[in-house]
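The complex appears here minus one protein chain, its other protein chains still in place.
Let's turn to chain A:
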């Protein structure tokens, strides 16, 4: 009984830490990923603000960000983390690598969602004399909203997985519990409970994302 309570407390605390890591890094990933995804689309050939050089530079940055395995990225950006957060350990410190890992990923999903928007609609808006800024904010983004929400759900799931690795640099969270109890102490019940909680959270996020995307879609 007491043992179960302890496990519950442990998992609750870990879930809270995971939520903090994933929540903040999701927020920052969206703030970076949406403008980046928009620019990837508008600067491409035939886009609203075509620019080969800008498009290539942004594309390369995104590709580099995406090609690094998260665990390597995490170590690689430690100097930057120290600069921003003041420390490389703890929950707050994980937000920097998590954001840098997820933002390029989300940017590509934003790009894909925006490319799904009917070109004819953009052209119709141009023919009405709309500014490019208005076309981005009132045509491209609203039309792509279901796709953006679906992409966001995928990104949050990826962040939950990254956050498990981030646990190893003192971020805490469910991944950290799994490693400390399951791997280092062979505490199988705790390990199983952690896995169960993770599965439930991922399912919830994905279902919520799918549901919202479907609700928003008027096609």
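Going forward, contacts are C-beta pairs under 8 Å (C-beta built on N, C-alpha and C of every residue); 3 or more make two chains touch, one makes a residue touch a chain; residues count from 1.
The rule is short, and it goes like this: contacts and distances are computed from a predicted model.
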item: Options "ATP-binding cassette domain-containing protein", "Phosphate transport system permease protein PstA", "L-serine ammonia-lyase" or "Electron transfer flavoprotein alpha subunit": UniProt name of the undisplayed chain; value: "ATP-binding cassette domain-containing protein"
item: Sole contact to the chain not displayed, among A:130, A:157 or A:179; value: A:130
item: Touch with the omitted chain, as defined above, among A:138, A:185 or A:214; value: A:138
item: Residue of A:31, A:57, A:72 or A:121 touching the missing chain in the full complex; value: A:121
item: Contacts of chain A with the absent chain, listed as residue ranges; value: 118, 120-121, 123-131, 134, 138-139, 142-143, 145, 216, 218-219
